[in-house]
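Below is one structure; the comments refer to it alone.
With one protein chain withheld, the remaining protein chains of the complex are depicted in position.
Should a chain be cited, it is by its letter among A, B and C, assigned in written order, with residues numbered from 1 in that chain.
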Amino acid sequence: MTITAELEAVAAALTNNADELTRLDSITGDGDLGTTAGKVAIAIREALESGENDTQALLILCGKRIAGTAASSCGTLIATAFLSAAKAVGDTEGRSQLAAALQAAVAGIQKRGKAGPGDRTMIDALAPAAEAAAAGISSGTQDDYLQRISDAARQGMLATQSMTPKIGRARSQPERALGNPDAGAVLVSIALTAAFQAASGVLEA
Amino acid sequence: MTITAELEAVAAALTNNADELTRLDSITGDGDLGTTAGKVAIAIREALESGENDTQALLILCGKRIAGTAASSCGTLIATAFLSAAKAVGDTEGRSQLAAALQAAVAGIQKRGKAGPGDRTMIDALAPAAEAAAAGISSGTQDDYLQRISDAARQGMLATQSMTPKIGRARSQPERALGNPDAGAVLVSIALTAAFQAASGVLEA
Amino acid sequence: MQKLINDPQHLVAEMLDGILLAHPDQLRSLGDVHSIVRADAPVPGKVGIVTGGGSGHLPLFLGYVGDGLLDGVAVGDVFASPTSEQILEVTREVDSGAGVLYLYGNYGGDLMNFDLGGELAELEGHVVKTVVGRDDVASAPKGEEEYRRGIAGLFLLYKVAGAKAATGANLDEVVATTERAAAALRSYGVGLSPMILPAVGRPTFEMPAGQMEIGMGIHGEQGIGREALGTADDVADTLLDGILADIDIRQGSRVAVLVNGLGATPAEELYVLYRRVHRSLAARDITIHRRWVGEYVTSLEMAGASLSILVLDDELTQLVDAPVRTPFFEQS
Partner (left out) sequence: MQKLINDPQHLVAEMLDGILLAHPDQLRSLGDVHSIVRADAPVPGKVGIVTGGGSGHLPLFLGYVGDGLLDGVAVGDVFASPTSEQILEVTREVDSGAGVLYLYGNYGGDLMNFDLGGELAELEGHVVKTVVGRDDVASAPKGEEEYRRGIAGLFLLYKVAGAKAATGANLDEVVATTERAAAALRSYGVGLSPMILPAVGRPTFEMPAGQMEIGMGIHGEQGIGREALGTADDVADTLLDGILADIDIRQGSRVAVLVNGLGATPAEELYVLYRRVHRSLAARDITIHRRWVGEYVTSLEMAGASLSILVLDDELTQLVDAPVRTPFFEQS
């Protein structure tokens, strides 16, 4: 199995949503998340162009390239997520592999960024997705499975609208956050939806 | 003879015209001539308060006090004028004394400031006054004599309206000068008129 | 946008090119012009000190690479973190075998990249320790020091760490002394006008004339609140009181003081602030052993200033007095 199509879809989704991510990051942050998303997309495409298609090797390549170019908080955490996921995918396969990868990504981000669930970050989209992936390993069709993960990320993202930021730049402007989803959570939701849409071909957006 | 009344009149005229001098200095200069005029007035009053009434000693005292406080171009040149005039008044008396004092003041200012007649400076008011004082030593009443000097200063001042500045800050903004008299020339005209008004009591303003 | 720049995208690279052309005897870049070390790195036997952060704060960060201060710097884009790869690259180049101290300010992106860079460096056998500057008392209340930002006080940590490393101390000793200094250091600032990010082209925030932001960060981050701009003496009192409320400085103490300008505030004004701080500390029987007044950590063309105070013990006193020579700063 390879994940090149999924990664291509993620890159495309990041490029297409750059302006919206910048807009959201401007509300409580410094408005550079679209730039970061663009850099991540380029790094992913460069990794794909190497011709590598082993999943683990490809995840490492993506992680290193992202670390080498997208140095903002979210960019560095995405790099960490790829590198952490890469370590986890080696041991398993199929749904277990996906669930392990997502859980490793969450753990890596938490370790690197010191934020937890409820702090209004990308974790609030990624952690529910990882939980859904672990919970659904043995039930439903593949499409249902991916849809549930995707939905969990989206619900988690929407829940950030009522969360107070506990970390990063947004911490200094808590009152501006309410009513808007966290920009990093939106990025995660968009990326996972795009990846699973590419994987299943039928996922509802 | 003493000149305390004349000096008091000069100080009063400078204080009263400070705003107008600032306005004129703002057109081509840096707009501080009113401040300088105020400092000169205070220096003159302090010199008068010393009780000194010998003309030469009083002029030296004024010159030193002005030099110690009013350090702008015009202030320093006024100090120079007082000190130069003081040297000249010793040798003569009456109209000759006045003519010599004014000529020494012009010479002192020219030596210190390196400007000549027609350069659009205070010299263009003071030099004609000095010439009138020298020319009129032996003709007319005292009031006529003083009026002629006063008129010469005023005519010289008015003539600066059509002169192009050759010196000082105004040099860099020649086009703004035309149609306005030079601020330093106005100061000279005002000061001489006030002095001679005090001396004669009947001078036309 | 009243700036002397070419394409904003190339500003940082061109600025670095200019600095490297100007000071080739003191600085050199690695493969990437954004990764810079002192020309003679690694200094044999000496602990290497690496810093990094966004551009737009000169002399911070790059300006403090040199004799008696830092060994290398990873330079980010304007107000943006450097990458972990740069940090790794610089670490390799400055490690003489005595280990490396990472010393930088508490900002999310910088933390993550230094941590990641450090992990990669450790995989290659480098011993790396980290001290993070969290001197800004306005950025989080007492008890939440963990969340405080690093601002101009970072210069004082560089001074201490650089001087300590220059004595030949080992990595643990350099870390211990630097941590002691960090615990004895507080800063507090005020912003009077916004800066313009070259890539954005308009002011990053609004600041009505006659207002000031107390406790504003060096990227324009919100502080304690916006108030009517007071006199210089009022502002000095606010800053000093804020620091003294956060750290107990005993009568008879010696301190080092930094009155820092953010970019557009003239040196004349900084000395008016210094004057008040000097007299207020003297009245409390606190002696200013050494002071720096000027632009040490800036924020592009922002107007404003900050006060930093480092409470000195005997060792710190010696270390702040030690000589320094970098392209941006000399002290003899």
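To be clear about the criterion, a residue touches a chain if its C-beta (ideal position, glycine included) is under 8 Å from a C-beta of that chain, and two chains touch if they have at least 3 such contacts.
These figures come from a predicted structure and were not determined experimentally.
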{"item": "Touched by the hidden chain, restricted to displayed chains", "value": "B, C"}
{"item": "Residue of C:35, C:55, C:139 or C:204 in touch with the missing chain, whole complex considered", "value": "C:55"}
{"item": "From C:127, C:176 or C:229, residue that would touch the chain that is not displayed", "value": "C:229"}
{"item": "Which residue of C:147, C:205 or C:271 touches the chain not shown here", "value": "C:271"}
{"item": "Those residues of subunit B which, in the complete complex, touch the missing chain", "value": "30, 32, 64, 67-73, 75-77, 79-80, 112-113, 167-169, 171-173"}
{"item": "Residues from subunit C at the interface with the omitted partner, ascending", "value": "1-7, 11-12, 14-19, 21-22, 55-56, 58-59, 63, 190, 192-193, 207, 209-210, 212, 229, 231-233, 235, 263-275, 278-279, 291, 293-295, 298, 300-301, 303, 305, 325, 328, 330-332"}
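Quick note on the criterion: only the chains that are shown with their structure count from here on.
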{"item": "Chain whose average C-alpha position is farthest from subunit A's own", "value": "B"}
{"item": "Centre-of-Cα separation between subunit C and subunit B, whole angstrom", "value": "57"}
{"item": "Centroid distance [mean C-alpha coordinates] between subunit C and subunit A, Å", "value": "33"}
